[in-house]
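The structure is given below, and queries will be raised subsequently.
Here the complex is missing a single protein chain, while all its other protein chains stay put.
Which chain is which? They are A and B, in the order written, and residues in each are numbered from 1.
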Amino acid sequence: MKSFINKSRVKSPWLIHFDCGSCNGCDIEVLACLTPVYDIERFGILNVGNPKHADILVVTGTVNHRNKKALRNVYDQMPEPKVVVAVGACGTTGGIFREAYNVVGGVDKIIPVDAYVSGCAAKPESIIDGVIIALGKLAEKGKKVDQGIFERLENTQNFIKNR
Amino acid sequence: MSMNEVIAVLAAIFVAPIIGGIVAGIDRKVTARLQGRYGPPLLQPFYDVFKLFGKEKMIVNYWQIICAYMYLAADVLTVVLLALQSDLLLIFFVLAVGGVFLVIGALAAESPYSQIGAQRELIQMLTYEPLLILVFVGIYLETGSFKISDIIANYHEPLLLSLPLLFVVLGYALVIKLKKSPFDIATSHHAHQEIVKGVLTEYSGPYLAIIEISHWYETVFILGLCALFWHTNFIWMAVLLVVTYFGEVLVDNICARLTWRWMLPHAWTGGLIMSFANYFWIYEKIK
Partner (left out) sequence: MVDSLIGISILLPFIAGALCFFTKNHRVRAAIIVTTGIILTISSLMIFQNLNGPYLYTPETLLGLKVNSLITFADFALLFIILAIAFKLGNPLVIVLTLLQIIPLAYFELKMAPHVEVTPALYIDNLSIIMNLIISIVGSLICIFGIRYMEEHEHHLHLKKSRQPRFFFFLVMFLGAMNGLVFANNLLWLYFFWEVTTFCSFMLIGHDKTEIAIRNATRALWMNMTGGVAFVAAIIFIYYNTQSMEYLSLQALINHGPEVMTALLLPFALLCFAGFTKAAQVPFQSWLCGAMVAPTPVSALLHSSTMVKAGVYIVVRMAPGYQGTFLSTMVATFGAFTFLTASALAVNMSNGKKILAYSTIANLGLIIACAGINTPAAIIAAVLLIIFHAISKGLLFLCVGTIEHAIGSRDIEDMRGLYNSMPAVSRITIIGILTMMLPPFGALMSKWMAIEAAANIPWVVVMIALGSGLTVLFWARWAGIFVSGPHLKVFESQGKEGFFAPLVTIFKGFYTKAKWKDPASIKVPLVSLAIGAIILSLSVPWLYTFLVDPVLSCYKPGLFVEPFKTGPMGFTSGAGAFYVLPVFLVSIIAYLAAVVAAKQKDHRVFSAPYMCGEQYADIAEPKFRSHLNNWTNYVPANIYMQDIIGESKISYWINIIALIILIVLFGEVLR
């Protein structure tokens, strides 16, 4: 039973797409994954609009001071196990906006990131690749959840404190 | 209870969700093909549900849990009563219990999305419930009984041939009940885009899984209801079910979403006119 659940986690990742402050280049590429050309539903991946249903948080764009709270809230509202994929140059490091006065930086300044996807804009293939890498981590985290270890609050808070 | 009844109950409880899940899988596969995609594996709904069972339990308040369980119980009971060939109206009322608890659970969270979803779900219930009662009354007028067992025992012609218009009404009601486009107003299957997830927004993890399983039971109930329209011949029954369900999926894929302001008056007037025409037909035939 537990092994089937664990298998299901990898086979049915629902992802929520969060646009921090992207130029929409990466967003279009994320949505392109849904189209018949790439059809990520082959892997059971669904794009959901609600963090409470999601397993994977896909973040595009740089984090700024205004939306970092929203990003953290959305992340907090995702039930365990969950993973984060940072997409694009801005999502991973802050990109060309890195030095701007209102920019915090990459997504990993606010929440723990499990997979980074490079590119400006990131190609759909590489986004899918990033998600598949994140699925490996999802399975690992899933095993912890099965043992009754929920790291969500402490882990996140420690992570942010240590920044 | 005889042996047959025990088997029927057990089948309703344990086999129905498997059938419902597979039908949901076929649904997704067919939808993908209609959209020119490859689509998920056939067992994808099972993966989804088992994954949800493995998620952390996250709730807004305890009432959601109560409501999710009551919803499941009502839907299981619906299918069990169908398997026991009991009273159509009773089955219908038990089905309504499920809907009511789904709505109460959605209203329990103070989220605007689930609240609006709940209101729309209520309006959808308001739309399809009278239509279903009209269909059942039509079946009664034709066969003289509300009990499925009596209908099967005493009526030896396909119901579809004497109640064609009511079958259309039933199909109409089922599009609304199954929340297929153009009536995926309260919540949507496609890309989860209508008011976030509407009535299901605040159910998550295992509780969403419970609701998903209830949906499977509902699907089985609905197929059972359609099967009643050709209960005399197994092959024709299968054909009817396949055609009906494919019709629903097709409509789902070719329609844009409509508002409840369109749905309510049109479904009621259309349903009423067709029901009355069919009642009239039955009266003429009896005469």
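FYI, a contact is a pair of C-beta atoms (placed from the backbone, for glycine too) under 8 Å apart; a residue touches a chain by one contact, two chains touch by 3 or more.
Since the model is a prediction, treat every value here as computed from it, not as a measurement.
Of the candidate positions B:8, B:22, B:42 or B:104, contact with the hidden chain is made by B:104.
Contact with the chain that does not appear here is found for just one residue of B:146, B:167 or B:245, B:146. Contact with the chain that does not appear here is found for just one residue of A:33, A:58, A:74 or A:107, A:74.
Considering the whole complex, the residue from B:184, B:202, B:218 or B:248 that touches the absent chain is B:202.
Annotation for subunit B: contacts to the undisplayed chain at residues 56-63, 65-66, 68-70, 72-74, 76-77, 81, 86-90, 93-94, 96-97, 99-100, 103-104, 106-116, 118-120, 122-123, 125-127, 129-130, 133-134, 137, 140-141, 144-147, 150, 196, 201-202, 261, 264, 268, 272, 275-276, 279. By the touch rule set out above, subunit A reaches the unshown chain at residues 18, 50-52, 69-74, 76-77, 79, 148, 150, 152.
In the analysis below, only the chains that are shown with their structure count from here on.
Interface of subunit B with subunit A (complex): residues 28, 32, 35-41, 44, 46-51, 53-58, 113, 191-193, 196-197, 201-202, 204-205, 208.
By the touch rule above, subunit A contacts subunit B in their complex via residues 4-9, 11-12, 14, 34, 36, 39, 41-44, 46-50, 52-53, 55, 77, 79-81, 142, 145-146, 150, 152.
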